[in-house]
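One protein chain omitted, others in place.
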Amino acid sequence: MKALFQMYLQQFKTTFASMFQYRASLLIWMIGQVLEPLVFLVVWSTVSNGNGGSVGDYTTGAFVSYFLVLMLVNQFTYTWLMWDYEWRIREGILSFALLKPVHPIHSFIADNLMSKAIQLPVLTVIAVALAFTFHAVLSVSLWVVLAFIPVLILAFFVRFLLEWTLAQAAFWTTRVSSLNQLYFLLLLLFSGQIAPLSLLPHSIQIAAKILPLYWTVGFPTELLLGKITPSAALFGIGVQAVWLIITFFLAGAVFKLGTKAYSAVGQ
Amino acid sequence: MNYLRLIGVFFRVNIAGELAYRINFLFSFFESVMGLGFTLAGMAIIFSYTDSLNGWRPEEILALVGVYSLIGGVIRVAILPGMQQLTESVRDGTFDFTLTKPEDAQLIATFSRVAVWKIIDIFLGLVILIIALARMGSVIGGVQAVEFLGMLLTGSVIVYSFFLILATLAFWLVRVENILTIFLSVYHAGRWPLSLYPGWLRYGLIFVIPVAFATTIPVEALTSRLNWVTLLAAFIAAAVLFIVSRAFWKFGLRHYSGASA
Partner (left out) sequence: MFRPAAVEDSIVHIQSLSKIYFVNQQEAGAKATVHGIFRRKKTPVQAVDEISFNMAPGEIVGFLGPNGAGKTTTLKMLSGLLYPTSGTVTVLGHIPWKREKTFLRQITLVMGQRNQLVWDIPAIHSFELNRVIYRIPPDDYQSILKELTDLLELGPLLTKPVRNLSLGERMKCEIAAALLHRPQVVFLDEPTIGLDVTMQRRIRSFIAEYNKRFGATVLMTSHYMADVEALCKRVVVIHHGRLLFDGELALLLQRFTSHKTIIIQLSECQADLKVYGEVLACEDGRYTLRVPKAETARITERLLADLPVVDLLVEDPPIEEVIDRAFTEWNK
C-alpha cells in the first residue's frame, strides 16, 4: 500500500514535469478542447435567437451554460488512454510495465489525475470568462451540488474503465485509430456534445440512455443545469453504479485476455 | 520543370509505399465516411429546428461542409504528412540528409511524404459540393467559378504557409508535432459560416489561425457573398504569408546549422 502510494507520488511528479516540458502542446490541446463545445454553443445560440430565444426546453442562456458545463465535465472525465496505451505498446514501454510488481493501470490513473489537476483550473477560468461573454444563465440549488460531486466522480471512473477496456484493443491490432475515431464520434453524439439529449431524435435519446456514454458526460451536465429531478438523479446514480460494476469486471477480463494474447506473440 | 518532375517522383514513391498497405484504404475510407456522416447528422439535427442559420440556407452550409472536407483532404494528403515528417526528422537527426541534398530543402521537406489514401476526403468533399450545388439550383457563372477556384487556391497556399511556419518551430522546440495539430483542432470551426462567431473569434479565425480563408471565403465566392475587397485581401494575404513563411524557414535553417547561435 505504501509502495503504491509512493508510486502515485512519483507518477504525479513525472506527469507534472513532462506537462511543463510540453506546455506549448498542452496549451494547443486545450484550445481545441475549448473550441469544440464553443462552436456548438455559438451554433445553438444562433438557432435559439432566430427562434425567438429558445429551442425546446433550452433558452439561449441555458445553451451557453449547457455547453460550458459540458466542456468542464468532459475535461474532468476525459482520458488519453486509447492513444497512450497504443503508444506504450508500440514503443515497448508497456512490456517493461508488465514486468513490474504493480498493475500498469495505476500509472495511467495517476497520469490522468495529475493532468486534470493542471488543466481543470485553467479551463475553469476560461469557462467562467466565456460564461460572462455569452451571458450564461445558471442557478444551482444545494442538493444539485451535493449530488453533482458523486455523479462526477462516478462518471470519471465509468469512463476511465470503459476507455481502458477499449484501449486493450491495441493488444490485438495496430489499427486502433479507426476504432478510436468511431468511439469518439459516438461519444460526440450520444454524450450530448452535438446537442442536449432532449433535442436529439427520440431513437437516439433511447440509444443514448442504454449506452454508457451519456451517463459519463451528458447526465452530470444536465444535473448541474437543473434539468434532472431528484428522483431521476437517483436513478442516474444507480445506472452509473451498474455501469461501474460492468466496466470494472470487463476491464479486468479484457486486460487479462489482452496480456495473454500479447505474450503469446512473444513481443 | 525539374521541380514538377521531382514532385511527380515523390508522389510515385509514396504511392508505391502505400500500395503495400492496400487495406489502409478501407480504413481510411471508413474513417472519412464516418466523420462526414456524423457532421451531416449534426447538421440535420440543427436544421430540424431552423430553416436558415444567420442567413445561410442548409444547401449553402452543405457546400461549406464540402469545401471543409475538400481542403481538409488537401491538408491530410499533401501538407500535414510532409510537415510531420519534417519535425520528426529534425528530432531524430535524419533531417541532415535533406540538407546535404543539392535541391531546395523546403521542396524536399514538403513533398517527401504524401498520405495517398486520404485522397478519399478530397473525393467525398467534391461529391458533397456537387450535391450542394445541385440543391442550390442556381447556375454558377464563369466569373463566380474562377473566383471560387482562386479562393480555394489562396486558401490552400495560406494553410500551407501557416503549417510551414509551425513546422519550422521544430528547429527550436522539442515536441512540435502536437503544435501542428492546432490547425486541425481549430479547423472544426470552419464547418460553420464565420459570421456566426463573435468578433474576437472571427478575427482569430482570420488573422491568428487562418481557417476562414480555407472554408468560409471560398464558399462565399460560390454563394455570391464575396466582395472584391475580401477577394483582393485573400490574394495579398496568400502572397505575403507565403513569402513570410519562406523567410522564416530560411531563418530556421540558419538557426539549425548554428549560424545564428
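Letters are used for the chains, namely A and B, taken in the order the chains are written, and counting of residues starts over at 1 for each.
Just so we're on the same page, contacts are C-beta pairs under 8 Å (C-beta built on N, C-alpha and C of every residue); 3 or more make two chains touch, one makes a residue touch a chain.
All values reported here derive from a predicted model rather than from experimental measurement.
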Of the candidates B:A20, B:V139 or B:V229, the residue in contact with the absent chain is B:A20
Looking beyond the chains shown, say which of B:I108, B:I122 or B:L166 touches the absent one.
-> B:I108
Residues belonging to chain B that touch the chain removed from view | 2, 5-6, 9-10, 12-13, 16-17, 20-21, 92-94, 96-97, 99-103, 108, 254, 257-259, 261
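As a convention for this text, only the chains that are shown with their structure count from here on.
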Between chain A and chain B, what's the gap in Å when you average each chain's C-alpha atoms?
-> 29
Touching residues on chain A, where the partner in the complex is chain B | 21-22, 24-25, 28-29, 31-32, 35-36, 38-39, 42-44, 46-47, 50-51, 55-56, 133-134, 175, 177-178, 181-182, 185, 188-189, 194-195, 199-201
Within their complex, state which residues of chain B touch chain A.
-> 27, 30-31, 34-35, 38, 41-42, 45-46, 49-50, 52-54, 173-176, 178-179, 181-182, 185-186, 188-189, 191-192, 196-198, 201
